[in-house]
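This part shows chain A:
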Amino acid sequence: MFGKLVKHELYASGRVMLPVSAVLVAISLLTNLAGRTLLSGRHNFSFLNLMCILVLAAFFLGIFAIGVVAVCVMIKRFRDSMLTDQGYLTNTLPVSVHALVVSRLLTAMIYFILVGLVIMLAVLLAGAGTELYQQAAAGIREVLKDEYFREVIQSAELWKMVLQLGVTGMLSMIASCLMMYLAMSIGYSSANHKGLFSFIAYFVISIATQTVVNAISLPLLRIIEDGNRLFALNFTAVILLTLAEAAIYYLGTVHMLKHKLNLA
Partner candidate 1 sequence: MSQLECVDLVKAYGGKIALDHVNLQVPKGKIVGLLGPNGSGKTTLIKLANGLLTPNSGQILVDGKKPGKDTKAIVSYLPERTYFADWMSVEQTLRYFSDFYEDFDRTRAEQMLHQLGIENKMKIRQMSKGTREKLQLILVMSRDAQLFLLDEPIGGVDPATRDYILHTILANYNPNATIIISTHLIADVEQILDEVVFIHNGKIIEHTSVDRIREEKGMSVDAYFREVFKCSENW
Partner candidate 2 sequence: MGWTFEGDQPIYAQLVYQIERKIVSGIYAPGVQLPTVRAFAAETGVNPNTIQRALAELEQIGLIQTQSTSGKFVTLDADIIHDIRQMLAEEQIRKFLFAMTNMGYTATEAADLINQYTGKDDEEDEPTGMC
């Protein structure tokens, strides 16, 4: 059942995310052409130049926009499927509330990762073959040959840090997502002004969380021995805090959906 929920969610969100990703990739290819045209130095101040600049602008805008779209799709999907008319179907499916929330969360994460990959691809495509890239590629090759660099790469410490960064990043995304779910669940539990209350709930939760996190982490920062230890402690603390945050948001969301669901 859970797999089917995820499958359905991937399709529902993919309807928007996949075309948008394809558009960005297309723009990045155009950007490549536009970049070459501009760099060739010819056609100064011509209409073609203007178009190329617009394409470049669209590219940078697109990179920004796709992130925004991913967030909007995530929010809209949760709201539509759980809290409005479609909720009459979703919430009466023979699945647990946990399955419902986790399937939506998982799909959101998958698409955020996809967006990350698409952005990387877009950047690569936009700059492929240009002098800028060739210089960068040469530079990277130089670095890779360097002895000291190779030493660093092989150190466990580095990879541990990368892993911790990765985990922290993921957990942060999950926590942010869950915070929005919670805010919406709270906002939509009221009979009127559902959207307004969702916003208010979001701000209140944000402020409350910030306050609590600061209260906890400031004392922790006082425990400074040496650079390494600080980093490690920080990471563990951050990971634990984010985990706790996510857990609270998750449990809150599930509670609201189980007991305070108020479909119009």
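Keep in mind how these were chosen: all candidates are chains of the complex that A comes from, given by their letters.
Please note the rule applied: contacts are C-beta pairs under 8 Å (C-beta built on N, C-alpha and C of every residue); 3 or more make two chains touch, one makes a residue touch a chain; residues count from 1.
Because the structure is a prediction, the values reported are computed rather than measured.
Within the complex, chain A makes contact with only one of the listed candidates (1 or 2), namely 1. The residues of chain A lying in touch with candidate 1 in their complex are 1, 4, 8, 12, 15, 80-81, 85-89, 91-96, 191, 258-259, 261, 263.
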